[in-house]
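Note that one protein chain of the assembly has been removed; the remaining protein chains are unaltered in position.
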Amino acid sequence: MNGLTIRPEELLACVIADLIGDVRHVAVGNASPIPAAAALLARERGKLQGLGRPYVSLLQSRKHNFFTDGARELFDCAGQGRIDVFFLSGGQIDGEGNINLVSTGDYDKPKVRFPGSFGSSYLYYVVPKVILFRTEHSRRTLVGKVDFISAPGTSAKNVHRSGGPIALVTNRCLFSFDRARRRFRLDSVHPGHTAEEVADNTGFEFDRPAKVPTTPAPSLATLALMREVVAPQLAEIYPQFVQQVFGVASAASTADNPA
Amino acid sequence: MNGLTIRPEELLACVIADLIGDVRHVAVGNASPIPAAAALLARERGKLQGLGRPYVSLLQSRKHNFFTDGARELFDCAGQGRIDVFFLSGGQIDGEGNINLVSTGDYDKPKVRFPGSFGSSYLYYVVPKVILFRTEHSRRTLVGKVDFISAPGTSAKNVHRSGGPIALVTNRCLFSFDRARRRFRLDSVHPGHTAEEVADNTGFEFDRPAKVPTTPAPSLATLALMREVVAPQLAEIYPQFVQQVFGVASAASTADNPA
Amino acid sequence: MPLFANTVEEALAPIADGCLLVVPREVSGVPMEATRALVRRGVKRLHLVALPTSSLQADLLIGADCVATLETSAVSLGEFGPAPRFCDAVMRGIIRMMDATCPALHAALQAAEKGVPFMPLRGLIGSDVLKQRPDWKLADNPFGDDDPIVLLPALKPDVALIHAPMADRNGNVWIGRQRELATMAHAAEKTIVTVEKLHDGDLLADPVLAAGTLPGFYVESIALAPRGAWPLPLPDHYPADAAHLAEYARLAATADGFADYLKRYVHEKRAA
Partner (left out) sequence: MPLFANTVEEALAPIADGCLLVVPREVSGVPMEATRALVRRGVKRLHLVALPTSSLQADLLIGADCVATLETSAVSLGEFGPAPRFCDAVMRGIIRMMDATCPALHAALQAAEKGVPFMPLRGLIGSDVLKQRPDWKLADNPFGDDDPIVLLPALKPDVALIHAPMADRNGNVWIGRQRELATMAHAAEKTIVTVEKLHDGDLLADPVLAAGTLPGFYVESIALAPRGAWPLPLPDHYPADAAHLAEYARLAATADGFADYLKRYVHEKRAA
């Protein structure tokens, strides 16, 4: 144990692990060390409870990636209803849960071009629990209306939609998403942050309770699990992240990504 | 060489090999030793001519079967236009090239039930050269109109159809099929058979030239190729057939089907 | 994590009466030991999908009165002749027959695999196969000009039942080139597997073995069944038992003979 100083990354991973809950299968895309830590934490908790779940597929890893039917299997698997939780982000996210991974300004003459929609225009519709995760919480990223909809937060009633956003986790707070009302609700602010600060830095309207609670700190047991069991596993995939957050170097860190 | 006595099976294999012609890929279904012999003969001829084609896929064989994407690959491959020749048969075949692999009498209360349509309801449409092969040439098998159409010989102009029947080979004769006229034409009768006998034993009308030629006997070179090169390969898959027709027993005959 | 069952019977528990059950073709490694166990248990009213064809397995289940509906492209004993119980049941009208063509079954399973409601397929138009399948629809290809095409609804089995050479202790199953087994498992709600043997080590850890492996998260239960495809072949492992299949063809030609076969080769096993 590194003592009682809790790093922001640890707090966020714990918040996300709680959002994951008890499910069968969590998949995590590339370049997502905090969601990956959360998924592995959920798996370790499942082990401790004797549940033997969730399965965790870390798409960036060889060891924690069970797919053998090529790059399409993740999407087929989600279409089958076998992926319960996935993570998405956005260059822009708006108050109706729309996400933009393509560009700002006019599509034909963009001001900023992002990489692209990846699988979001599909997975956002069919994965029951999509957790939005964006560490930069600003009016630049959380906007009134996205310039391009890679995937909408909600759909018309007649559109097949078995999934969608359940929450948005940022460096400042946790929002839950109400699909019926098509709005975010401020559930808690992380220690050291305030509801007013959140409002100042958010480009969209959101609901909030009269008194906004503070995101609870992880329990000592959870912290121990994360630092002692999860961190060494994570180090195989995100060695620099683990070194920086947990101060752990993994002997196996060269397995997937020796560079 | 076994001398100049040519077995009927050898003649039929040679007729079929000539129909195959110079193509890229011939596939042969299960329980089809004569078409398989023809396909292997076409391959050996291609080798002698330095063409390096056709590829031959014998679906019953492990050794001569190149598919690795499961049972659907043959059909996908045909859909891609990569299968040039396939063989079909029928419990009934009629004069418009319709084939019946399902049942006689009423579909809901059949008199005779055959195994079923297999892939015919698809492959007959998309394989450019489908060779119909039925050794029992009788009014029972070659009928005026099939009781059930597993696959039609021709299709309306607006129906996607890149393939279809080119010929019907029986124990008595060779018919070619004219897709525009939707009729068979008697091309030749096998040695020892006559056009009148063919007409007597055929339940459908067909075209015929004023004088019907006799199917030419295979050349000595072709016979040698079949007996010396093709037969030993075929013995791996159809040991009893090869023993019976060619008098050849294969040391490797236990590889695919030891029984 | 799949259940590692102590017996084949235990692994088969999810196959209830009336189940929509998909099984593989006669040369892909047919779970015959499991099939005999289903007959012994007396499963009823199966909607049996044989992908895309069957031989002994469908004939045995039909003869033993386990099948209400059969959806397949063909049933035959191949070189041993027609499938006698299948032919008899169809001619007497005691099973509901859904005649298909091989690629249509593959495509309908792939639709379920991909989570789409249907899949288009060429061919079929003008055939009585299509005419007898009111569940298949003729549509106009929106990318063509007066171009009719058949749409097949997704086929989502309750259970896929397969036999494979080996599984590891994480429930991963090596299927090799028989990739239709993976599609069946992806498409089905639950997958039950019998295997020749357990593999020591992780099939997914070896890149060469992993290429032919069905991941365990698709699998509901696994049981050991050495020579579990007998008397049918297991590709690259053992051939068909031709003498036994010839005996089956001879016995199953009559109802009495079939009853005798069941007694000797299916039910007496129970006492053994």
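For reference, chains read A, B and C in written order, and residue numbers begin at 1 within each chain.
The rule is short, and it goes like this: a residue touches a chain if its C-beta (ideal position, glycine included) is under 8 Å from a C-beta of that chain, and two chains touch if they have at least 3 such contacts.
These numbers were taken from a predicted model, which means no experiment stands behind them.
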Among the chains presented, those that the missing one touches: A, B, C
Touching residue (missing chain; options C:119, C:224 or C:245): C:119
Selected residue (touches chain absent from view) among C:151, C:246 or C:259: C:151
In chain C, positions touching the absent partner: 107, 110, 114-122, 137, 139, 141-144, 147, 149, 151, 153, 175-177, 207-212, 235-236
Absent chain, residues of chain A that touch it: 30-31, 62, 67-72, 75-76, 79, 101-103, 107-126, 148-152, 155-156, 158-160, 256-259
For chain B, residues in touch with the removed chain: 24-25, 52-53, 55, 63, 66-69, 75-82, 126
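Methods note: only the chains that are shown with their structure count from here on.
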Chain C and chain A - chains in contact with each: none
Centroid comparison with chain B (C-alpha atoms), farthest chain: A
For chain A paired with chain C, centre-to-centre distance based on mean C-alpha positions, whole Å: 40
Between chain A and chain B, centroid-to-centroid distance (C-alpha), Å: 59
Touching two or more other chains - residues of chain B: none
Residue numbers of chain C (touch at least two other chains): 182
